[in-house]
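Every protein chain except one is present and positioned as in the full complex.
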Amino acid sequence: MSEKYAKLIEEVRAKSPLVHHITNYVTVNDCANVTLGIGASPIMADAIGEAADIAAISSAVVLNMGTLNERTIPSMIAAGKSANEKGIPVIIDPVGAGASQLRNETIAEQLREIKPTVVRGNISEIRFLAGLAAETKGVDAAESDMLDSDEALAVAKDLAVKLGCVVAITAAVDVVSDGERTVLISNGHEKLSGLTGTGCMCSSLIGSYCGANPELPMESTVAALLSMGIAGEIAFEAAGGLGNGSFRVSLHDAISRMDTVTLTSRAKIQEL
Amino acid sequence: MSEKYAKLIEEVRAKSPLVHHITNYVTVNDCANVTLGIGASPIMADAIGEAADIAAISSAVVLNMGTLNERTIPSMIAAGKSANEKGIPVIIDPVGAGASQLRNETIAEQLREIKPTVVRGNISEIRFLAGLAAETKGVDAAESDMLDSDEALAVAKDLAVKLGCVVAITAAVDVVSDGERTVLISNGHEKLSGLTGTGCMCSSLIGSYCGANPELPMESTVAALLSMGIAGEIAFEAAGGLGNGSFRVSLHDAISRMDTVTLTSRAKIQEL
Partner (left out) sequence: MSEKYAKLIEEVRAKSPLVHHITNYVTVNDCANVTLGIGASPIMADAIGEAADIAAISSAVVLNMGTLNERTIPSMIAAGKSANEKGIPVIIDPVGAGASQLRNETIAEQLREIKPTVVRGNISEIRFLAGLAAETKGVDAAESDMLDSDEALAVAKDLAVKLGCVVAITAAVDVVSDGERTVLISNGHEKLSGLTGTGCMCSSLIGSYCGANPELPMESTVAALLSMGIAGEIAFEAAGGLGNGSFRVSLHDAISRMDTVTLTSRAKIQEL
């Protein structure tokens, strides 16, 4: 069952798609390195004078509002619209949605102006997008949001229908839905939440897979989250006891060595 | 004697305080990761449209002017004032004070508009703040400032009285003073100065400890500098001979594994 997802990595490594990021400066280096590690090619370009042009020559666009500002908000809109015009996949990562009025207005504007291919967030962020009450604590998921899976399932599916795109909620069990099909992924390790940027890296991986497999956004998203979850497990086995620094190094090691066999043999997925 | 400092880490790990950073893009990833490693939760948000809002929902605010610019200078002021209004601890890291007129004017404005809880810098920066002549070389302490401890003691104490806050000078021997009490910390390793951002990381740790122990800024600052100094010693023992890359990984390992027992048993402090 998992092979249809697992084999998509081969397209990433064969095509090395260019993945345009407008993203935050906290985790941008990790995002660039996992993009390279999985076999794609990152470019970060957020000036309004080139955001649309760079998007137009890319194979996927990742918009991450982690450190949004007055200068980059219009650039994200320009890049997203440019990608939409060309039929290039757009991944939206609504970091911290619900945490400030600026973030709330920005994500609302993005969803008004841009048609996303995939939206990925934690349960607080996705619940905010779904217009539900959400208790948000900064950019990490609030504890009270650790979450009953049934609710996550319903929220993901509803938002997918509402936006007409794939919605992914990353948590202990990831949920991916396109409104009709829903997939649960039980891979991963809790130590991933002790590193900054593992959510952002998921979005970069989704962009990498979608860039190489643009006709398969649902499968690409599942493959990307499998890649991060399984890399987290391998990294824990290799270095989890040493501490966060070693775990992070091993995570990048595992991403760069990921392949179809590893993905297939370790995948813990449930198709609903 | 060291236990009153060492036990504060337990509050950080129990409360996981949200620590708002407006900081430089050079070392921001390390700052986020040590904040997570010590048990707190980082958020970086520097847009003027949300800086005050994010500060108001945080448990501590860290203002680091390492890569200040025209856009972020007002955001730092807004975040600091917002924190002051709510009684939230504010940590100021005057990176490169003395190195340019822009930095000098910016730190002067910050100290006029914001009441800091803790100011942490190297001896060049703190001496500049104290209005003394300082030979500054970029963002690192000038060599001629390697420094007689008696002068550092006097400068820290005087500035603490002048600003009504805790002042920390990090060097081979760290000095922390609230104007009445002064503590010297002899932990640490010279290899820490071979990595970028170890000073910035100290400020993030101070923010983390203060966020969980807001009534104890002096003790929190000592605990934070103990944490970094002892982590540096452990990292040197684990990987110091391998080079800077391995030393950095081990530093993050040690921060993430730090606990009361380690802090108590290794602390080299002197209360004056």
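Here the chain labels run A and B in written order, and each chain numbers its own residues starting at 1.
Operating definition for what follows: contacts are C-beta pairs under 8 Å (C-beta built on N, C-alpha and C of every residue); 3 or more make two chains touch, one makes a residue touch a chain.
Quantities reported herein were computed from a predicted structural model and do not represent experimental measurements.
S.K.: If the hidden chain were put back, which of A:Ser2, A:Ser58 or A:Thr170 would touch it?
M.R.: A:Ser58
S.K.: Out of B:Pro17, B:Gly37, B:Gly96 or B:Pro217, which is the one that touches the chain we can't see?
M.R.: The one listed residue touching the chain not shown is B:Gly96.
S.K.: Taking the full complex into account, what residues of chain B touch the chain not shown?
M.R.: 24-27, 29-30, 66-71, 96, 99-103, 137-140, 194-197, 242-246, 248-249
S.K.: Over the whole complex, note the residues of chain A touching the chain we left out.
M.R.: These residues touch the chain not displayed: 18, 20, 25, 28-29, 32-33, 36-37, 41-50, 53-54, 57-58, 71, 248-257.
Heads up, the rule we're going with is that only the chains that are shown with their structure count from here on.
S.K.: Enter the angle, 0 to 180° in steps of 5, of the rotation superposing CA atoms of chain A on those of chain B.
M.R.: An angle of 120 degrees brings one copy onto the other.
S.K.: Could you put a whole-Å number on the gap between the CA centroids of chain A and chain B?
M.R.: 32
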